[in-house]
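For reference, the structure discussed in these notes is given below.
Of the protein chains in this complex, one is absent; all others appear in place.
Just so it is clear, A, B, C, D, E, F and G label the chains in written order, and each chain counts residues from 1 on its own.
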Amino acid sequence: MKNLVKINTERCKSCGLCVHACPKKILGIGEFANNKGYYVIEMKDQSKCIACAFCALICPDLVLEVYREEKGA
Amino acid sequence: MKNLVKINTERCKSCGLCVHACPKKILGIGEFANNKGYYVIEMKDQSKCIACAFCALICPDLVLEVYREEKGA
Amino acid sequence: MRQGMALLMKGNEAIAEAAIQAGCRLFYGYPITPSTEIPEYMAKKMKAVGGTYLQAESEVAAIYMVFGAGAVGERVMTGTSSPGFSLMQEGLSYLFAAEIPCVIVDVMRGGPGLGGLGPTQADYFQLTKGGGHGDYHAIVIAPSSVQEMVNLTKEAFDLADYYRNLVIIAVDGILGQMMEPVEFPPSEGRKLEPKTWAANGAEGRPKNNVISYYLTPELGEVENKRWGDKMSLIKENEQHFVEYEMDDADYAFVAFGTSARITETAVDMLREEGIKVGLYRPVTLWPFPEKGLLARVNQIKGWMSIELSAGQMVEDVKLVINGQAPVSFYGRQGGMTPEPEEVVAAFKAQLLGGAQV
Amino acid sequence: MRQGMALLMKGNEAIAEAAIQAGCRLFYGYPITPSTEIPEYMAKKMKAVGGTYLQAESEVAAIYMVFGAGAVGERVMTGTSSPGFSLMQEGLSYLFAAEIPCVIVDVMRGGPGLGGLGPTQADYFQLTKGGGHGDYHAIVIAPSSVQEMVNLTKEAFDLADYYRNLVIIAVDGILGQMMEPVEFPPSEGRKLEPKTWAANGAEGRPKNNVISYYLTPELGEVENKRWGDKMSLIKENEQHFVEYEMDDADYAFVAFGTSARITETAVDMLREEGIKVGLYRPVTLWPFPEKGLLARVNQIKGWMSIELSAGQMVEDVKLVINGQAPVSFYGRQGGMTPEPEEVVAAFKAQLLGGAQV
Amino acid sequence: MKAILTKTTGLTDRPFHYCPGCTHGIIHRLIGELLEEMNLIEKTIGVAPVGCSGFCEHYFSCDMIGAAHGRAVAVATGAKRARPDRFIFTYQGDGDGASIGLAETMSAAARGERITSIFVNNCIYGMTGGQMAPTSLIGQKTSTSPYGRDAETMGYPLDLPKVLTQIEGAVYVASVSVDSPQAIKEAKKVLRKAFQVQLDGLGYSFVSILSTCPTNWGVNPVEALEWLQTKMKPHFALGELKVPVVRGGNES
Amino acid sequence: MKAILTKTTGLTDRPFHYCPGCTHGIIHRLIGELLEEMNLIEKTIGVAPVGCSGFCEHYFSCDMIGAAHGRAVAVATGAKRARPDRFIFTYQGDGDGASIGLAETMSAAARGERITSIFVNNCIYGMTGGQMAPTSLIGQKTSTSPYGRDAETMGYPLDLPKVLTQIEGAVYVASVSVDSPQAIKEAKKVLRKAFQVQLDGLGYSFVSILSTCPTNWGVNPVEALEWLQTKMKPHFALGELKVPVVRGGNES
Amino acid sequence: MSFSMTKYIFAGFGGQGVLFIGKVMAQAGMISKQQVTWIPAYGPEMRGGTANCSVIISNKRIGSPTVAKPDIALVMNAASYHKFNQSVVPGGTLYVNSSMVPELPGRADIRIVRVPVNDIAHEIGEAKVANIVMLGVIQAISPTVSDDVLEKALIELAGKKPELAELNIRALNAGKEYAKSL
Partner (left out) sequence: MSFSMTKYIFAGFGGQGVLFIGKVMAQAGMISKQQVTWIPAYGPEMRGGTANCSVIISNKRIGSPTVAKPDIALVMNAASYHKFNQSVVPGGTLYVNSSMVPELPGRADIRIVRVPVNDIAHEIGEAKVANIVMLGVIQAISPTVSDDVLEKALIELAGKKPELAELNIRALNAGKEYAKSL
C-alpha cells in the first residue's frame, strides 16, 4: 500500500525520536540542514510505511503528518 | 490521708476545667476575684483529696501543684 | 444595605460594602488584624449577591487568585495588612506588568517585622515607590474618613478598569477600626470600555494572552516605555488632594489619613492663636499631588509633613518644593498617634522657631 | 582557591567564593536566572569547607531559613533575582526588626512581572526605600566590577555583624554574568563583638529571645526609635562612594554598577572633547552617600543620573541637591544598556542644551 | 510531702495570656516538663509561630526565635542546619502549619529535617478572632464561614498528619489530644517519642495535638472539651500514624 | 488519503522553543488534540507556569494566562471562581507545582477546585539550567547536587500524586509518561478523563506526566527516553491512583 | 448653635462590654444628628485583657478622632482606673466600678462617681448588664443625648432581640435610679 508521511522540515530539530520509534526503520537524519541549522529527518522508503503514526505520535515538534491510502482509492 | 493542693490564685482564670476533672468533686469556683477579676478556684474539702493530680494535669494556667503525704511521715 | 440613610459602620466594613455596591463579586483574602473585618464582611454578604468570598491559603495565593480573576475580566478585590501586604509584592509587580485591573486594601499596622497592631502609615514607601521589582506604580488612594472610604472605594474600581492598573486603598489601623456615620448614595461611575483584552474564553474572537513577560530586551524596553506613558497619563489626570484653610495660609501641613484628621484639629488650634496655617491633604499618594503643592509654592513660607512613621511622604514633599521653602517633619511610630497639641508644639518649634528637620 | 593570583571569574561566582572566604558556611537559596551561578557555586564548594548549601522550596522559605541561621548567630547568605527578591520582602522586614545579621544578593533582571532576563537596576526603590513594610532600611552595596564584588562581599558580612543589620548586595545581570580577572587577597576584617544575643542554646546564661514584635504601641515606638538611632549611626559612618575625574569637573554624572562603567567611558569621551565632566559613583545605595555629593554642590553646574531604569536613584540625587543645580536623567529599560555615545548625547542635549528632566 | 505535680523549670513564671480554659497552656506545660526531664533546656532552640501562641517565647525557659506566620519550619530548618547539635522544635497552630506554612511543613518533611513540629489543631484561626482554618469541620460556623463550612465551595478539612505519612522523610507522625487527664498523659508520651526521634537523628517528627478554642467556638471551657471529643475526634486520624522503621520509635 | 495523525487546531503554528527531543512538545500536542476533540478551545482558559513551558501561551489555541512561578493553581482558582462555566487547566513543571507552588497545589486539592493540573515531571529544573528539583532521584547529579542527591542532607524525591491521593478534594489523580507511542496513547486517555472530571464538576483533577530533559540530564533524546523508563519509572507511583467514586472517572 | 464636643473613654477588661456601651453612645449621638466617632483599642491578651474605646460626640466636624483627655471616663476595673484616672480633663467626670476598684485617694479637680455596678446587676439578675447600669448612671448625671434617643440606640443595637433590649433598658433605669441616691 502507498501511505504518506508529510514532513515539515523547518520544524524538525533532528532529535531522532521518530527514527527510534519507527517499527519499519524507514526514517533517518538526512544531509540537509534547515534554517535553524538542524539536519532534518528524511523518509528513506515511503513504500514500506504502514502508517502506524508512531513517528508522528512521538515527534515533539509537530513535524510529521501521517496519511493512509484509502481502500480502493 | 492528708494530701495538699497548692493554689496560685493570681494565675487562675476561673475556667472550671479542674472542677470538671476532679474525681472527688472537691474543687469549686469561689467568691473571691483576683486582680485580673477572675473568681478563683477554691478547695472545698482537702481531706477528700486523693492526690491524683487530674486537676493540675488539666489546668492550663499552672495554678495548681499537688503533693501527697509520705507514708509514715 | 439601607440606601441613602446614615449607618454607624467600621471603616473596614464600609470598604467591603462599597466594593460590593461597585459590582465587585469576588474577594480573595487571608485574615490579618486590623483588616479582618473586610474578609469577614465579604464572607457574610457575598452570598446574598451571588458573589464569592474565598479564603486563600496565604497572601501569596490570594494575590494570584486576584490575578486570575482580574485576567478574566472580573472586578476583584483583596484586603490585608502590612506583613501580608509585603508577601504580595511579587504579585503586585506581576499585576502591573500584565495590566490587570484590581483593588487591594492595605490596612497598615505597626512594623517592621511582626510589629504590633497599632495604626501606622509606615508602608508609604512600599505603597508608592513600588514594593515589588521593576519600574511600576500602583495608583494609591488614601481616604481619611469612613465616608471617604466608601466614595473612594467605588472610584478605585473605576480607576483600575479605566487604566488597566492595580489600585491600592491605603488606610491606617484607626480608619479601618473606627466607626463613623456613613451613607451609600447611588453613584454614576465612569464610562468604561468593554474588556476585549480579557482571557475569558476565545468565543468568536482571536485568542487572548494575559502575560507579564517579554522575550527580548528590545521588546522589554518597548513594553516599559508603554507602561511609562500610561503612568505619565495617570500622573497628569489623577492627582487628587483636599485643602483645608489653605487660601490665606502662610504655613502649611501636609498629611493624609488619620494624621490629616489630627492635623486638621491642630490647624484649628493654631488659627485660634491667629497663626495662618493650613492643611494640604493628598488623597492620591501615587500619583503624588504635586500640582496642588506647586500652586502654593510661592505662597507658603514653610511646610511640615505629619505622618505615622519616621518620615516617608516628606521626601515627596521635598522633591516638589525642591528647596524653595523649608520642609520639616513630625511623626509618631509603632502604633502611636500624635495629639493635636503635639503637632502644634512641633510646628512652633520647627517652623516658627525656624528649626528644620 | 589559588590565593593572590588572578582568575577569570563570573561576578556571581566571585561573590560566592568571597562569601566562603568571609566565613559564610550556610547558603539557603532558590535558583533564578541570572543569579543561579551563586547557588550552583555554593553547592559545589560548601562541601569541601564543611559548610551547607540547602536548596529551599521557595524564596519565601529561603529568606526564613536565613532568618533561622542568622538568629542562632551564624554567618549566612542567600542570593536571588528580582521576582524572587520581591517574595523576600516580608522576610527582610522581619530580619531588620529582629536585628539579624545576614547578606542577601539581588542580581537584578528585567521587570516588572516575569519580565526578561536582561540586566536592570530597576529594583533601586525596592532595595533602598524598603520593599517591605514599616520603617526600616537594609544596608545596600553596589559593586561595579567583579573584583569589587569580591571585596565588598567580605565587607558585607562584617557590616551585617557589626550593626546587626541585613546587608544587600545589589548588582545587575551583566555584573552577575560578566567574567573579569579577579584576585582574593587575604583580608583583615573588622573587630566584632561576640554574638551574646543569639538564640543558640542557653548554656550557662539567661535565655535569649530573637523576636520581631512588640506588645504595645508604647514599646513599639521605643523599638522604632532605637532602630532609627541605629540607622542614623549607619548613615553617619557608612556612606561610601568613588569619584572619577571629579576634581576639576563642571558637570557630574551619578551612576552605580554597570551604568557607572558605561558612564566612565562617556566621561573619557567628553573629556577628549574638552568638556570638564566627572562621575560620582555611589558604592552604598543605602545609606545614599549624600556627604560626597554635598561637598561638590557648589562646584558642579549640573548633575545627571544614569540608570538602567526609568529613573529611581535620581530622586535621591535631587533630594540632596535640593534645587541648587539642575539634576537630569538618562536611562534604558527592560534589559537594554546605553552605549557611552548615547550618554554623551543625552548629556549634551539635557545639560549643555540646558534642558532638564 | 511528695510532689506529685509541681511547676516545671521548663517554663518561666510569666502568666499565660491565653483565654480561660484554652488548652494551649496544657500543651506548653507538657513541652516544658519534657525539656526539663530530658535535660534539654540548655540545648534547645524553640521556634514560635504567629498565632495565639505567638508570644510563647516568653513562656519556655529555652532560647526562642519568633518566626513569621507560617515560616516556623523554615526558620527551624535554617537554625538546625546551622547548629545540628541543638534540639529544635516548632510550636504552630493549624493555620500556621497547614495553610500559609503548608509548603514549608511538607518540604521540611520531604527533606527529613531533624526537627520536631508540634502542631496545635483547634480547627480555627484563634489569634485573629475565629476565622475558618484549613482544618475547620464541615458545617462549622466561623467568622469567615458564617453559614457553616460547605465542602462544595470551601473544600474539606485537611488532615495534615495523615498526608505527612506519605512522605518518606517524615519518620514519626502522631496525632493526640489534651481533652482529659488520660489524654494529656498519652500526649506527653507521644511528644517524648517525637523528641527522641530528633535526638536520634532519624528525621522529621510531627505531633498534631487537638486543642480547644472556647472563645472562638463560642462555648465555655468545659463544653469545649466535649466539642473536641464529639466533633473533632471523629474527623481526624488519631494515634501514632507513623513510627520509625528503625529504633527510636519504641523508646519512651 | 485518510488522515491518521495531522496537526490539531488546538495548537497554533508557532514552532516550539524547546530543546530537540524534549517531550514537553508531545504533551502540548495531546492537550491541543483534546481541546479540539472535546470541543473546548473556545471555552478554555489555560494557565501557564514559569519554567521551560512558560511560553506555552503562544502554543495553545485557547485563551491563556501567564502565572508567576508556582502560582498557576492560585491563578486558575481565581479564574475558575470568576468563570465557573469555563474549562480551566494549569500546565506546570515539577519545580513549579511541587516546590514553590506546593501549598497552592495542596490547598486547591483540599478545596476541591474544579480545575485540572497537568504536572510535567522531569526530575529537574529545566528552565534555569538543571538544578535539583523536589522530584530529583537519589544519586541524581544536577547543578545544585553536583555530587548526586543525597537523602541524608537533601531528602527524598517527592511523589506528589501519591500524596494528593490522601486529599479528599482531589478526585482524580493519575501518573503517566510519554516515553513511547503506546505510553503517549495511554497518557491521552488519562488526560481526557481528567478533563471530563472537571467538566462533570466533580473536583480537582491532577495528572502527573513523566517527561524528559535531555539537555539537563546530559543525554541525547533517545537515551533520555531510556533514562525515563529505567531510572524514573521505578520511583514514582504510576497509573490511575485515584478515580472518582461517582461517575466521571470511568468515562473516556 | 454653639460648638459642643464631648469626649469619652470607656475602659475595662474584655467581656465587661465597654466597647458595646461606647457603641450605644455613638449610635445615640448619630440618631440625634451629631457627628460621632468610635475607636476600639485592645490589650495584648486574647481575652480578659484590658479593652477600651474612645467616643466623640460633636455638633461640628470631628478632626482628630483620638481621645487623650476625655471629658467623661468610665473604668470598670482597677487596671483601667490606673491607666485613665490621670487623663480626665480637669472638671471632667470619672465613673468608677466600685465593685472592682477599691477606694483610692482620687483627684480633687475632677468629679469621681463610684458605682457598685456588679452588685446592682446582680440584683437585676444579670451580671453581664453591669456596663448598661453604668451607662444609666452616666445618662443621669452627665447626659449628651436625650433619654429616649439613648433607649432608641439600645433598641437598634439589640437588633432582632427585643428581650435583650428590654433587659438593657431595665439595667439602664436601674442605673438612673441609683444615680438619684448620689
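Going forward, contacts are C-beta pairs under 8 Å (C-beta built on N, C-alpha and C of every residue); 3 or more make two chains touch, one makes a residue touch a chain.
As the structure is a computational prediction, the values presented were derived from the model and not from experiment.
Asks: Quick one: say which of F:10, F:32, F:126 or F:157 touches the chain that got left out.
Replies: With F:10, F:32, F:126 or F:157 as choices, the missing chain is touched by F:126.
Asks: Based on the whole complex, identify which of D:43, D:56, D:262 or D:277 touches the chain you can't see.
Replies: D:262
Asks: So that we can see where the missing chain sits, which residues of chain A does it touch?
Replies: For chain A, the residues touching the absent chain are 13, 33, 35-38.
Asks: Contact with the hidden chain only, please: which chain D residues?
Replies: 6, 8, 117, 174, 177-181, 258, 261-266, 268, 337, 339-340
Convention: only the chains that are shown with their structure count from here on.
Asks: Please state whether the interface between chain C and chain D is built from the same residues or different ones, using more than half shared residue numbers as the mark of same.
Replies: On the two sides of the chain D and chain C interface, the residue numbers are mostly the same, over half being shared.
Asks: Which chain pair is joined by more contacting C-beta pairs, C-E or B-E?
Replies: Spelling it out, more C-beta pairs touch across B-E than across the other pair.
Asks: I'd like the Å distance between the centres of chain F and chain G, where a centre is the mean of that chain's Cα atoms.
Replies: So the centroids are 62 Å from each other.
Asks: Go ahead and note the Å separation of the Cα centroids belonging to chain D and chain E.
Replies: 40
Asks: Which chain A residues sit where two or more other chains touch them?
Replies: none
Asks: If a residue has to touch 2 or more other chains to count, which residues of chain D qualify?
Replies: Residues 52, 54, 57-58, 60, 83, 90, 94, 98, 113-114, 211-213, 215-216 of chain D each touch two or more of the other chains.
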